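Showing chain A:
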Amino acid sequence: MLDFFLGHYAYWFTIILLCIGVYGILFKKNLIKKTIGLAILQISVVLYFVSIASKWDATVPVLNPDFPADQVANYLNPLPHTLMLTAIVVGVATLGVAFTLLLAIYNRYETLDEEELIEKLQ
Partner candidate 1 sequence: MDLSLVPLLAILVSLVAVVPIMLSSAKPNLREFWTILAAVIKFGLVLTLLPVALQGDSVELHLVDLAPGIPLALKADPLGVYFAVIASGLWIFTSFYSIGYVRGAGEIKQTRYFASFAVCLSATIGIAFSANLITFLLFYEMLTVATYPLVIHNEKKEAINAGRKYLAFTLTAGLLLVAASALVYHYTGTLDFTPGGVFTDVELPHTAMLLLFILFLGAVGVKAGVMPIHGWLPAAMAAPTPVSALLHAVAVVKSGVFAITRVVGYVFGVDVMGDYGLNDILIVLAGFTIIVASLIAFAQDNLKRRLAYSTVGHLSYIVLGVALLTPTGMTGGIMHIAAHATMKITLFFCAGAIYVNLHRTEISNLDGIAKVMPWTMGAFVIGSMGLAGIPPINGFFSKWTLALGSLEGDMIIPVIILVVSGILNVGYFFPIIYRAYFKPGKGLEKYGEASPLMVVPIVITATLSVLFGLFPNLFFGFYDLAVDISLSLFNTAAP
Partner candidate 2 sequence: MIESHLPAYIALTFVLFSVLIPAFGLWRSELSQPLAVLGSGIAAAFSVYGFINYLNEGSIRYFFGGWEPPVGIEFVYDGLAGFFVLVINVVSFFVLIHSHHIAKREFPGKEMPYYALAMLMMLGFNGMILTGDLFNLYVFLEIASLSGYALIAIGEKQAPYAAFRYLIIGTAGGTLYLLGVGFLYTVTGTLNIIDMAAMLPMLYESNAVFAALILMIVGIGVKAALFPMHGWLPDSYTYASSVSTALIAPIGTKVAAYILFRVILWLFGLEITDAIAPLSYIVGVLACIGILYGSIMAIAQTEMKRMLAYSSVSQIGYIIMGLSLANPWGFAGALLHVLNHAIMKACLFMISGQMRLKEGHSDISRFDDSYRKKYPWTMASFSIAAISMIGLPPLAGFFSKWYLALGTIDNSNWLFLAVILISSLLNAVYFFRVLEKVYMMDPDKGQKEPKDGERNEPSASMLWPTGILAVSLIVIGFANAVIVGILLNIFPM
């Protein structure tokens, strides 16, 4: 049982982060905090991808004369990591757009609290 938890600790870590992110999105009233929750959610998925490709005692996937190409166990799978570079860029862009929108909201309503905002909208 313990092995199940310890053996997958990276996944549990991801799941906890994911839950924190979802919690932030759903229950935080401040729009900035919601945005932070969103960022945590994205990061949790990024970490998941990174963790699935990590390997002990392996090297970067550049052909090393010490390890022939058929000994795949000695090389990392680079693909998830590179994918996540893109995903991080997407996440940054999303945050950029989110903060731009928040600026626009703040300029118009002078608040970022969701409840106040809904009151002012009506």
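Everything that follows uses one rule, which is that a residue touches a chain if its C-beta (ideal position, glycine included) is under 8 Å from a C-beta of that chain, and two chains touch if they have at least 3 such contacts; residues count from 1.
How were these candidates chosen? In short, all candidates are chains of the complex that A comes from, given by their letters.
Here the structure is a predicted model, which means the values were calculated and not measured.
Note on this complex: chain A touches candidate 2; the remaining options among 1 or 2 do not touch it here.
Across the interface of their complex, candidate 2 is touched by residues 18, 22, 25, 31, 34-35, 38, 41-42, 45, 48-49, 52, 79-80, 83, 86-87, 90, 93-94, 97-98, 100-102, 104-105, 108-109, 117, 121 of chain A.
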